[in-house]
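Missing here: one protein chain of the complex. Every other protein chain is in place.
Presenting subunit A:
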């Protein structure tokens, strides 16, 4: 009886969720799957530029906060697994990890739909997951296997998911910004009331193309939300050494902006919700997410030559997004410590299974080297090691 009532409740989840499995009965509890609204105050107020800041009271529910925890734990675990896969040389090339910044990915998803578009930089693993990407597709892509989300041809920096309007994963810094404004332009034409979130970093904030895109977006009232993921270091350069004005939310000048505590998933949700409404009515807005990455810029960067270990561990202790949500869950009695630990164990197993599955996927066929460059055959011949035998016509 109680069990059937609970399963009815869980069917009322309207938000698309990345949790594939239903909560097992061992941690199913009345309060933890509750969707009745509760209000939480953000710890840090919003700072605004040319607009009125949204309220600090965020409407959420126990179910939502629990899903934040689970999703962030999954993202964290994925990044740590990617770290060890890279060190064991199963992932090659470049690998930029997002751990520490998970709140941004989950908070944003909570505020928007899968028809709103997201486009981001090369630090895209968790954004992909947030858009509904499967762990096994992510790991396969990282290892360059056929099962990967880009068929193994993109790698870590080029995750895409068309059915969730995730326009990827870009290697060149800042190149995705004008692209994102272009997406917003198309959305405005379609009149379907969807917006585009264009993410870029504090390093990219100094690229000329950002300002070109801002001008056009403002001129044509595009529903574009430019999100600066300020993790305070552009690779190894601190913001105070690269930016005359590190107030990235004000850099839009004539475009309104909002500064958000990017380590607080609820604050991120509130800001994104506000931004979406704003963009549909008034055109572009800049969101600066104050966040932090624990790993270095990429796997080749230890992350300790330009910042102290104390700084990193300090942020981990005081501002960690997952710990913050854990405290919230415990203090509001939504879940017990043990339940959360069990959830983390499940997530760990999920990730390990996905890695094992991904390892079994084969690499793409060699002929894939030549596919997807042009649509029609351009008739160019290319030779293999033995000129006489391997001739491939480029498709």
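In this section, contacts are C-beta pairs under 8 Å (C-beta built on N, C-alpha and C of every residue); 3 or more make two chains touch, one makes a residue touch a chain; residues count from 1.
We adopt the following convention: contacts and distances are computed from a predicted model.
Peer 1: UniProt names the one chain left off this complex as which of "Methionine--tRNA ligase, cytoplasmic", "Histidine-containing phosphotransfer protein", "AP-3 complex subunit beta" or "3-methyl-2-oxobutanoate dehydrogenase (2-methylpropanoyl-transferring)"?
Peer 2: "3-methyl-2-oxobutanoate dehydrogenase (2-methylpropanoyl-transferring)"
Peer 1: Can you say which of A:157, A:183, A:225 or A:275 touches the chain missing from this structure?
Peer 2: A:157
Peer 1: Can you say which of A:48, A:61, A:215 or A:237 touches the chain missing from this structure?
Peer 2: Final answer for the missing-chain contact: A:237.
Peer 1: By the contact criterion defined above, which parts of subunit A meet the unshown chain? Give residue numbers in ascending order.
Peer 2: These residues of subunit A touch the chain that is not shown: 92-94, 144, 152-155, 157-158, 171-174, 203-204, 206-209, 234-237, 241-243, 305-306, 363-364, 366, 368-370, 373, 380, 382-387, 394.
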